[in-house]
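Only one protein chain is missing; all other protein chains are in place.
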Amino acid sequence: MPPVRRLVVDVLKPHEPPLLEFTTSVAETEHVDGVTSSLIELDQEVQNVKLTFEGTDLDFEAVEDAIENLGGSVHSVDQVACGEQVVTDRRTLQDA
Amino acid sequence: MPPVRRLVVDVLKPHEPPLLEFTTSVAETEHVDGVTSSLIELDQEVQNVKLTFEGTDLDFEAVEDAIENLGGSVHSVDQVACGEQVVTDRRTLQDA
Amino acid sequence: MPPVRRLVVDVLKPHEPPLLEFTTSVAETEHVDGVTSSLIELDQEVQNVKLTFEGTDLDFEAVEDAIENLGGSVHSVDQVACGEQVVTDRRTLQDA
Amino acid sequence: MPPVRRLVVDVLKPHEPPLLEFTTSVAETEHVDGVTSSLIELDQEVQNVKLTFEGTDLDFEAVEDAIENLGGSVHSVDQVACGEQVVTDRRTLQDA
Amino acid sequence: MPPVRRLVVDVLKPHEPPLLEFTTSVAETEHVDGVTSSLIELDQEVQNVKLTFEGTDLDFEAVEDAIENLGGSVHSVDQVACGEQVVTDRRTLQDA
Amino acid sequence: MPPVRRLVVDVLKPHEPPLLEFTTSVAETEHVDGVTSSLIELDQEVQNVKLTFEGTDLDFEAVEDAIENLGGSVHSVDQVACGEQVVTDRRTLQDA
Partner (left out) sequence: MPPVRRLVVDVLKPHEPPLLEFTTSVAETEHVDGVTSSLIELDQEVQNVKLTFEGTDLDFEAVEDAIENLGGSVHSVDQVACGEQVVTDRRTLQDA
């Protein structure tokens, strides 16, 4: 199976744990070389955050478990890059 | 025949399998060095995703078969790059 | 005659052959090092596509013949770059 | 625990100390290799500033203490990057 | 006299000769290392095109003659870069 | 104290001295390796300019004195970068 190299995941999480702790915990997941979380929106109950993972062969199930163990949930997987080569997608002229 | 080096394909897929599994499966297609899938839109039945493939000589039929075997369908081929050189197209001054 | 190094051509093509086959066929034209086609618009009869060619000395007549042999037609030539040096044009401050 | 490499923090601070002194003081926090502060908005009482920290293993609690000791408060943590690799997140095609 | 290194010229040309032939002919002008023409607009009589020339010491009179010999006319000179160093101009913060 | 490496200062200055003389004078301030001033707005009495300083360890008080000695005043400090590493801040996905 071609390795998963980059994942962008839209996540809903409770206010606790805070984003910092949430991110460092999820970053401990095996095969994760790095993760960046960006706050998108928040209301009284939840925070909507975007998590971008990079690694040599990411394990989404392990990532999802880590998110759920912290009280979060994956709202959607927005981008997946896999294979020997990490492909950067761009808007084509139709949408440029 | 000049090699196909990059392909951008607009795909409609059912919710199952999830985007991750869908992408890693399609990435197994021969001659695919890497593929990135981006979620564009989704409704109750389907997901509209954009798949960008790169390889030394992509085989579209094999790619399309893989997509269809997973319950998806190619809505349109949005971009094709072929030849010894991968040409980056840009908007010309007319559209800039 | 200074070599033609890059050509951007606005093309109308029928749905058959599909964009992939159309592009790989046109890419076989002599002196074409690479070509990228991007779908711009389509309706029931035709597809409007933008073809960007690069080569050491492109032969537009041969390119146009190839396009016409596939049932397509050149709607307009949008950009031509020729000479020893490939010049990138940009919007000037007036239009920036 | 994977190192925290980059932090973007939204801060409310009083007019005193001024942004310069505030930033140089916070920059003294252990593990901070560099910090850039940008003024976002100000009214009669407070300034809203964005602080971006980079380091080999940032200590958020120490950063937050430094901010609070200067009379400021962390309004939100907007971005966290951690791991061996600093991941740059980008908008995906859905939002591009 | 400092050498002229880059010229952007706004040109009106008849439909004949076509843009390709027009550009390759103008590219033969002495001291032109490369020229890129971009179609801006066209109506029934004329095409408005932007020609960007680069060379070690461009001769505008010779360029203008070539344009006029092909039935075109220089509508305006939009940008001139001259000297040992080719200066890239950008919008300043006032216009950014 | 961590060195101040980059400063963006919003300044109001009288028409005299002119921006050029104003900038070259302020540039003489100790520890200033370079300064770029950009005119933002002007009315009959004053000019609003943005001054961006870079240096190994900028001395804001000396900079402010220089500005005031020339009849100007610091309207606000918009950005401060300090530390061993100059951190580039960017909009996060929330604001992108």
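Per-chain numbering from 1; labels A, B, C, D, E and F assigned in written order.
We adopt the following convention: a contact is a pair of C-beta atoms (placed from the backbone, for glycine too) under 8 Å apart; a residue touches a chain by one contact, two chains touch by 3 or more.
None of the values given here were measured: they were computed from a predicted structure.
Asker: Considering the complete complex, identify which of F:35, F:67 or F:82 is in touch with the unshown chain.
Answerer: Missing-chain contact among the listed residues: F:35.
Asker: So which bits of subunit C touch the chain we can't see?
Answerer: 92-94
Asker: Can you list where subunit D touches the absent chain?
Answerer: Those residues of subunit D that touch the unshown chain are 38-41, 50.
Asker: On subunit E, where is the contact patch with the chain that was removed from view?
Answerer: On the side of subunit E, residues 1-2, 4-7, 60, 76-90, 92-94, 96 touch the unshown chain.
Heads up, the rule we're going with is that only the chains that are shown with their structure count from here on.
Asker: If we look at subunit C and subunit F, which chains touch each of them?
Answerer: Both subunit C and subunit F are touched by A, E, going by the contact rule given at the top.
Asker: Write down the chain pair with more C-beta contact pairs when A-B is set against A-F.
Answerer: A-B
Asker: How would the subunit B/subunit C interface be labelled, same or different, where same requires over half of its residue numbers to be shared?
Answerer: different
Asker: If you average the CA atoms of subunit B and of subunit F, how far apart do the two points sit, in angstrom?
Answerer: Roughly 48 Å separates the two chain centres.
Asker: Based only on mean CA positions, could you tell me how far subunit B sits from subunit D in angstrom?
Answerer: So the centre of subunit B lies 39 Å away from the centre of subunit D.
Asker: Using the touch definition from the top, which residues of subunit E touch two or more other chains?
Answerer: Answer for subunit E, listing residues that touch two or more other chains: 38-39, 50.
Asker: Run through the chains and report each pair that touches.
Answerer: A-B, A-C, A-D, A-F, B-C, B-D, B-E, C-E, D-F, E-F
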